[in-house]
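Here the structure is laid out as structure tokens; the discussion comes afterwards.
The other protein chains are all here in position, but one chain of the complex has been omitted.
Right, subunit A next:
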């Protein structure tokens, strides 16, 4: 958004502005649930005011109010700022903070949602680690990170470094748009499309038959061994295009002279990748990893549509388990403990990824 970030070489432009530093020290986040809302930049540090290179909007300068004597007291000014923040804070407090507190509270009770709640101590929390069904869902969420995050980022990196950049042109514009389609559709639609792809008569089995691998065909989402990887592939499909385009836009910002220098030093394609591309993409990699990891740990839509956690509990993930416990089994306390655990888990896993992105 700054004039700098539009400049292709902004990242390596010598006098780094306060803003560029700021970007390095930001926190990338994403709201949970669907991958639709992708991430934000949360600046936690102080911003050093810098002279802006933006030519100020002349119209707004012209239409500035007629000067008035500054009489307002500083303190009153500060408190009037509360009015600006209040609506957002009220909505956030009522619909996020308060329920979050309730989740914590519920987690120490046994409650069916109707009758009186009885204190349960740490039972619900212990159950997360001792009940195979609950602990399994947490393990599955981590397995999904492999498909939602590790594979798309790795393959996206290789693809992006081979493609190097999306130049301006109709084909490249089309490529960018098409690669983004999975990211824009409701994840529910992705779930339905892939349920069809993985079905007995779907394209996956049709392709296997076409190449003579008839014996490998199966109802993938109903298979005890392959259901979880199959769900993972749906997540892989959701993440891959987005990660590739994001990494490509990052590669475009790497100073070409760094590649020339690496070439002169005798680096081959692989050497170049590790010496220039990978370090240059640190921030983009961290962003991709953060967004997709949250999507993996907090997955709900795709799993609920494709398998609802089955067969058995083979694809059960915390999100679906929370839903099931609350609304089908009336175990509100247990659901709440898992919910709070999931929220904490996301923070715990995201934190180290953020550090990778910040360090330069």
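The rule is short, and it goes like this: contacts are C-beta pairs under 8 Å (C-beta built on N, C-alpha and C of every residue); 3 or more make two chains touch, one makes a residue touch a chain; residues count from 1.
Definition applied: contacts and distances are computed from a predicted model.
Entry comment: the absent subunit's protein name, as recorded by UniProt, is "Carbohydrate ABC transporter permease", drawn from "Transcobalamin-like C-terminal domain-containing protein", "4Fe-4S binding protein", "Homoserine O-acetyltransferase" or "Carbohydrate ABC transporter permease".
The hidden chain makes contact, of the residues A:153, A:204, A:231 or A:316, with A:204. Touching the missing chain, out of A:134, A:316 or A:339, is residue A:339.
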